[in-house]
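One chain of protein is taken out of this complex; the other chains stay put.
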Amino acid sequence: MLQAIDLTKRYEDQQLALDALNLEIKEGEIFFLLGANGAGKTTTINLFLNFIEPTGGKALINGIDVTKEPLESKKYVSYVSENVMLYGNFTARQNLDFFAKLGGKTNLTKEDYYMRMREVGLQEDAFEKKLKTFSKGMRQKVGLTIAIIKDAPNILLDEPTAGLDPKAAAELLQILVNQKRQGKSILMCTHDIFRAKNIADRVGIMKEGRLVMVRTREEFMEDDLEKIYMDYMQEMVIEKV
Amino acid sequence: MLKTIILTDIKQNIQSLKLQITFVIMLVVFTVGSIAYVFQYRNALEDYRKYSSKMQDELKMKADINITKLAVEKKDYLFSPLLNGFIDDAKSQFIPNNIKYNAYNVYEYSINRKTSNPYLFLSNELNWGFILSILTSFAVLLLSYNAISGERELQTLKLILSNSVSRGVFLFGKYLSIVISGVLMVLPGLLVSLIILLLSGILKVNTLLAFQITGFMVAATLFISAISALGLFCSVASRSATVSLLISLSLWSVFLIFSPNLAVFAADQLFKIKNSETVQSEVNMASDAINKAAPEGSWSMNGNDPFFERHELRAKNVTDLMNSEKQIKDEWYNNQFGQYEKASRVTYISPISLLGMVSESLMGSGYPRFRKNWSDLHTFQNQFLTWFKALDAKDPKSPHWYNPYEDVSTSRQKIKFEEIPIYTERMMTIPQRLTTALPGIMLLVVYSFLLFGITVVMFNRYDVR
Partner (left out) sequence: MKKYKNQVMILRIASKELFHNISTPRFITGFVLCLLLIPFSIVISINEYRSKVSVYQTEQKRADEENLAKVYSAYRPVIVKNPTPLSIFARGVSYNLGNRVKILFSDIPMMSEGKAESRDNPFLNRFFTFDFVSMLIIIISLMAFLFTYDICTGERETGTLKMMLANPVSRALVLSGKMLGTFFTLIPMLLFSFGLCILVLLFYPDIHFTSSEWVRIVIIFLLSMVFLVLFMVIGLFVSSRVRHSGTSIVICLVLWIMFLFIVPNLANYSAKSFVKTGSVENLNFDILEIEKEFNTKVGEYDKKLPQTDWGMANTRFNTDGPSAIAGASKSSFEKERLMNIFSEPLRVDYADRKWSFRKAYITKIERQQKIARYLSFLSPSEIFKESVNGLCATNAESHYNFLDQIRNYREELIRYYEVEKLFNSYLYFTQQDPKSFMTGDEIVNTLTNGEIKTVADLYAKNDPWIFNYFKKPIPNGDMDVWKPMDLSKLPKFDYRPANVLDDIRHSLLHIGVLITLLLVLFYFSYRSFIRYDVR
């Protein structure tokens, strides 16, 4: 379970990046966090991972306060960063091996790695190729594999489908659904309204550091999610041509 | 189009951290170096003047004795410190700067270490040549190593070449911008240095100085363009900026460190010549042979009577000894000159050595200065001998049996100090300096052209994605 209680981040120049975020993501739930660039999505993830300290409130992973017990909390979370680059001179398996061990999974065999990589849809011949030869989609998949193989109860993803072709994006999201069915809590920051409709259990919209709206699946299936989103962005609604 | 590329790049360079930091450091070193030079030059000049005046006094005393003593006594000519040492000193204090001679022969050269501190490590002077060779070359390489590979990594190379600008023109624009940035980096430092030196009052503003300063600036620009070509070459030699950096750092280290080591190694192993012990024993053997063959009575001496007939034998014997030693030693000296020249040619693969060679010639110091003094002293020695013999011929009290080492059988008349011919060094003239510097200048130009040409060829096949 992921919890944010009045989570606030104000920078030294008085810029309010996150304003009293209250959020709870239960087991087996996929939560999409939408918002414009700079709205505070990445800041939220950074606060959960204790990369920055909150100026108010707290963030809890499986009930553990990330500021008070950072190392303990990290046992229970997996992370897929935006723009996965990894170690270019290592193969996919070598990268996987390193991060798996770092995450505490020390007894995995080569076959285990291959199996996981197949699950995410990587081609066999890519397993032992150096990462610098991979396309963006393939790299994102390796990043996802790393998160899955850790088998932590919570998964944080930052713009995982950015720059992916529809097929690759669909594959990635399918994997997330599988994880959700295993009872994992998933927080995904994205711009991708389209896919939100497909797999999200709940959708939240952030604007200028505040979570201005949360809708459940039933609720936004009825309304036009795009319209709601655009309204809150106070943009022009794109007329249907 | 070209102008845009050049101006944008120069602006970018000026704003980059690397140019700013290296600019500041160069400025500091120029300043400290010039101030230190003022002190050092004043000290050196004072020491040299004291030494010269004491030598003059001794000469005066000798003149009071007789002209033969004047002719046979071995004198030292010590090179004076040059004012242009602030530009480049060509390691003058490490190579021979003292020549021993008398009226009959120019004997040997040596390094006069009297004013140097043997407990200090060999180090470079902080003159313009040093700053250019080490600092500026490094800074220019730093500026240029990612000119192409860096742009490729930033994805901007694709963007630029998606316009209608040819690769060659673009590359040339990059090249010019690096050269101009390099020159802009150095110019303020040079000016500050000049101002400090002018204010200190040690500079004599004349045509020669103007020539030397301008000449050095031209050489410096050529040097910067050679290094820029080198950096640009490293930049297209790889797709990754890191690899370009590695290549350029390696090349720089090789030029700075490898080439002097290579030169000495080549001199020791490839251009072998006799060593001093061998030569000395050859001289000794030849002397022994001459002494053995000398007729009876060649060693008799009567201090009071120049006309003692055995003095003629003695004079002949001593002259033979001198000539045999001179022949052996002169050959060895020429071998040393040759060995050094060949070894320095080995270093011409390095543009840093080329700059050193050009500045040395323009300053008229270092090895060219030595060679000029060596040959000028030979000329002077002949003139001195002629003068002495003329005076001796007029003296009825002299048997005219010329003995190059001893005051036994030639004129003992006294002479007025003012009438003694004194050797004054004539510096290389401007045309002479230009001629000596020409090969180095040409090589620098060839270097730039060649490297840039290769770079153009490589860039035309460069993968810009």
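Order as written gives the chain letters A and B; numbering starts at 1 within each chain.
Note that in this section a residue touches a chain if its C-beta (ideal position, glycine included) is under 8 Å from a C-beta of that chain, and two chains touch if they have at least 3 such contacts.
From a predicted model like this one, the values you see are computed outputs, not experimental measurements.
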Residue of B:Ala103, B:Ala267 or B:Leu451 in touch with the missing chain, whole complex considered | B:Ala267
In the whole complex, of B:Leu27, B:Leu184, B:Leu208 or B:Leu249, the residue touching the missing chain would be B:Leu249
Of the residues A:Ala4, A:Leu18, A:Leu34 or A:Leu49, which one touches the chain left out of the display?
-> A:Leu49
Touch with the missing chain holds, among A:Thr8, A:Thr44, A:Ser81 or A:Gln179, for A:Ser81
Missing-chain contacts mapped onto chain B | 17-18, 21-22, 25, 29, 32-33, 36-37, 39-40, 43, 47, 50-51, 54, 90-91, 94-96, 109-111, 113-115, 117-126, 130, 134-135, 138, 142, 242-243, 245-246, 249-250, 253-254, 257-258, 260-265, 267-268, 273, 275-277, 336-337, 339-340, 343-344, 347, 366-367, 370
Mind listing the chain A residues that contact the chain we can't see here?
-> 42, 46, 49, 51-52, 71-72, 74-75, 77-79, 81-90, 94, 98-99, 101-104, 143, 146, 150, 156
